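Note that one protein chain is taken out, while the other chains of the complex remain in position.
Moving on to chain A:
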Amino acid sequence: MDDIDAMFSDLLGEMDLLTQSLGQETVPPASPPSTNKEVNFSIGFTDQNESLNELEDTDLDALMADLVADLNATEEKLAAEIQGLKVPSPPPSDLPPPPTDLSTHPASSYASPTSPASSTGSSVSTPASSATSPIPPPQSSKPTKEEIEAQMKADKIKLALEKLKEAKVKKLVVKFLLNDGSAKTLMVDERQTVREVLDNLFEKTHCDCNVDWSLCETNHELQLERTFEDHENLVEPLLAWTRDSENKILFQERREKNEVFKNPQNFYLWKKDKKALKDIKDKDKELLVQENFCGTSIIVPDLEAVLHLKEDGKKSWKQRLFQLRASGIYYVPKGKTKSSRDLVCFVQFDNLNVYYGKDFKSKYKAPTDFCFVLKHPQIQKESQYIKYLCCDDARTMNLWVTGIRIAKYGVSLYENFKTSEKKAAVSSVWTNRSTPSSSNPSTPSPTIKAKSPNQANGHAPTPQPGPISADFGNIPPPPPPMAEILPPPPPDPAFPPPPSLPSKGSPKPSLPQRKLPTNFPPPPPSMDNLPPPPPPPPIDDAPPDFLPPPPPTSGFGSLPPPPPPMSSLPLPPPPASFGRMDQSLPPPPPDPEFLPPPPPEPVFTGGGGGPPPPPPPPPPPAAGGGGGFPRPALRPVGSVKKMPPAPPKRTTPSLQGGGGDGDLMSELMLAMNKKRGAH
């Protein structure tokens, strides 16, 4: 079933994009405005048109991937409107973050070409429809059906379309706040796990990839904070946010996330005196982890403590003796023993998440500020269904929150830890390698290849591998990475400064010299789509990285480069993006390149995005709002940055090149038909 759905979805992806952009209410986490989404879509279209032409040769999958890439690029370029080139795009991406693009994507499934004509037909039709009736996405769907009928067995397709809608894959553009106050924006597909998003952010930020890096959700209204577990899907909890929410997603190091694996004695032997715990030998730590996480059953630390409970709906805090068990939290009723059979169940964890409370002493008159909260993830406002607990000290609080996580998530936590450890190890090796390679700024391609694997994660379908690495360079924000980066590129010294936010913008210049440099120069390679000419190209590179292979997301990450465009972008962004796209397209033969990469499925979505552009107008406002936050930072950056050389390269590669303006739909149609014919 899944496969089927996926296939259909792929085909229909374009349609979905259109419709979604129009009608869907994306729940944008960070940024409010839905407009952004639209913008993205629209952007996608223009580029896509060009790309479509090229697509004819390549296969649909490639198209999908390209489209996605284009979308990313376009988003980034939104700002670029003024510049008209792709370069600016990066900043825009940052801005938009908030809104999520719900566009559904089928992408991956589509990859299977076998689905033949019917599938292709449908996909084609969608685009066409969009082309014809650009404005309302929904309407577009009708046309598609008609086309399908003409070409294919209409009934089946209609049914399939309905199913597809159900199976829509949601995408959100999410803004991730970094410690230094800057932000990164990525498109996140609902099937992506936090781990995958973290990996994308690693590539974008050049951070050291250690196991503490986490995504945290903050709830402004309730003053809560929670670290997502790496195996969770990111989109789902974000969808629970209210439209006007001031919630944020933070990308930062959280020691407590994996502390239980680093110092299990603090949790499993918590009753022992501190000195004994401190002196514990490494092999004993290992043994503890083995005992508790590697057996047939996961063992939850047997916690017992007097905690303060805020009674339902009351202001007072009452003390109770609580116990943690694998099956839930219990308390000992007054006058009863601690025997298991007398315990009263306080909560079980099936439908609850655990959050840290911030500053509850003043907010709720809690006895201390060491509070944690249990609530259903969908509850966003004060409610009697939220359980507030207060501990005497920070240690107790961490003990309980970690214990609850172990009880709730079990072995997944340990698997997450092992995965992130591997990632940290690989990336450290990687950086070492990459640095050297980067040293040859001029020769981007080689380096690229080496790095390409990483990129693989991103969509990086782009022909030139080199660029990808460059992307990394863009990311710099995180200081640490910077350092690493620097070494390799001997010359660059000058650039180093740019780091943090500015770095995004500045990166380009600096990059070239550093490791990044390779990237930048190459940027073109990445193909991201972006039009070479415009300075911004770097952005493009970025996107590819982000774009994780998985169909969906892709890449909005482009943030880094765009700086300049940013300024311009702000207001117009959404609409602008479209325009940009067009602009970019012409020059950028590069986009075409993207297409070729064959990335896979993602393309479709991109296609979908394309058509919508026209409608986008409305979004702009929203976009502006969304953009607001990010922009500030970005703009400066942008100004700093320049659009270096990279773009050109891209252009060269660009397949379609010029096509740009043509209707994506029609182009797609053509491509599809060709393909069909081939089959």
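Structure notes:
To be clear about the criterion, contacts are C-beta pairs under 8 Å (C-beta built on N, C-alpha and C of every residue); 3 or more make two chains touch, one makes a residue touch a chain; residues count from 1.
We take it that contacts and distances are computed from a predicted model.
Not every chain of the complex appears here, and the one that does not is recorded in UniProt as "Fermitin family-like protein 3", selected from "serine C-palmitoyltransferase", "Adaptor related protein complex 3 subunit sigma 1", "Radial spoke head protein 9 homolog" or "Fermitin family-like protein 3". Interface note for the absent chain: among A:H376, A:R395 or A:K422, the touching residue is A:H376. Screening A:L343, A:L374, A:C390 or A:L413 for touch with the missing chain picks out A:L343.
Counting over the whole complex, chain A has residues 1, 3-5, 114, 118, 153, 156-157, 159-160, 163, 166, 240, 242, 271, 276, 284, 287, 291, 295-300, 302, 325-328, 330, 337-341, 343, 345, 348, 350-351, 376-381, 383-386 touching the chain that is not drawn.
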